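Certain chains of the assembly are absent from this excerpt, and the rest are unmoved.
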Amino acid sequence: MELQPVHVWMMVCAALVLLMTPALAFFYGGMTRAKSVLNMMMMSFVALGITAVVWVLWGNSMAGGGSSVGGLFGNPFEQFGLAGLIGTEDLIGAGFAGTFAIITVALISGAIADRARFGAWCLFVPVWVTLVYAPVAFWVWGGGLLSAEGAIGSWAGEAIDYAGGTVVHINAGVAGLVLALILGQRKGFGRDPGQRPHSIPFVMLGAALLWFGWFGFNGGAASDPAEAGLIWINTMVAPGAALVAWCVTERIRDGKPTSLGAASGVVAGLVAITPACADVSPLGAVGLGVVAGAASALAVGLKYRFGYDDSLDVVGVHLVSGLIGTLALGFIARDTGLLYGGGFEQLGAQTVAAVVSMAYTGAATLAIGLAIHRTIGFRISESDEQTGIDLAEHAETGYEYGGLGTSAGSFVPHPATSGHLELSK
Amino acid sequence: MKLVTAIIRPDKLDGIREALESYGVQGLTVSQASGYGRQRGHTEVYRGAEYTVDLLPKARVEVLVSDEWADDIVDVLVATANTGRAGDGKVWVVPVEEAVRVRTGERGDAAL
């Protein structure tokens, strides 16, 4: 068989989505303190490495490749190692799907910046992907519970979640909130001005690459040019509108529009359009972007009021704008939304899907998080937090611009010996 | 007048500033420094090569004070910066012959 346009498109899109996780590493990494930047980025990178392996081994099989186990998940052993897909074009779809699992779990890390034990995170990632991401993806996209033929979906109606408002953003937002509560506040939360972002250009780099990758995220599954074009346009205009809306909100509230706000607005707009990208008009996308940008700009302050340290606003951005996008479809979905005369069915289906996912993800993440926290511990020591998690957990610092901090010291080319010895075994 | 210089842990800076302020000190100058002493450094690893870092980050606080207040200020600094662990730093006092406020040209204690 020759390559078809849809193959090319999906492979390109999958590569774009893969790039989103390192992009997230910059978006998040720029927002932490300089002494935590590497750990923040590593949480995304290691999520990428681990989840890629998990996905190939059993994740893809559980999220849709394997046959349904009670509508809850696919049989993980059926396509273990992607056996059965080799020699077929379905490998492309498996790759595309894998990149979604990767970014979803990576998104969570923003809620626990500066204070999570790296080992604990490395354990959390595969467990969460297996027990939370894969099932929920199966419910929505793999023919499970929430799909038209599923137990809930057949009763409440099938929710629209084109590219992952529920599966990716609401999911990650809820999981982030739960972990933030388990780990507790950073030392100095809400008081220490040292907790400002250390490199806003990195945040903007991250936002830009996320936007770029998101064309793949939203568009990859399209096989019709009119649909693909609509998705493309909506993925351009919703974040644009949200950027403007976030800046305007800041201008009114704080007096100045900020660049951190602009970058955040882009992401909020992208999150909101994710479930809706194929089902709203460009004008609808503008409206959705405006609402998401403004709402998330306001929502990021809630953590100070309620005292949960969702450090980099996974809740304020991903949960809030994810919910807005998901629920908005009940109103502005072009075929079935209320404003298009479609009745309350769609809104009901959207609400049910969101609530079910939130409940399951919340409970399951709580269980996983507490299990890790109570056994090996999920939080670094107070003195490590003081020193900086990069040094404490990775024995590295992000930058050395020629200052005096590290230029004086001794140097031991450690692996000269051990490396050689181990190699020569 | 005296110049009181304190080498302290960077995270003690906020406390110092508040303590001095409540003591009536209206200005001070801070700069970054690195210290070497009894406090042990840390180790960094890059591609398996270990680097031992012995120079540790410190803040240097300089306060001009009148002769009569110097001792009290030293006490405040020592009390506030103390943690009891190696690396707490030093405070020292140097005589100052003249001080001027640039804005007004005032000299002596009036310049502080």
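Should a chain be cited, it is by its letter among A and B, assigned in written order, with residues numbered from 1 in that chain.
Here is the rule we go by: contacts are C-beta pairs under 8 Å (C-beta built on N, C-alpha and C of every residue); 3 or more make two chains touch, one makes a residue touch a chain.
Bear in mind that the values here come from a model prediction, so they are computed numbers and not experimental data.
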item: Overall composition (this structure file), stated as a label formula; value: A x3, B x3
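In the analysis below, only the chains that are shown with their structure count from here on.
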item: Inter-chain centre distance, chain A versus chain B - centres from mean C-alpha coordinates, in Å; value: 44
item: Of chain B, residues touching chain A in the complex; value: 11, 34, 36, 41-55, 57
item: Chain A to chain B touching residues, read off their complex; value: 386-387, 391, 395-397, 403-415, 419
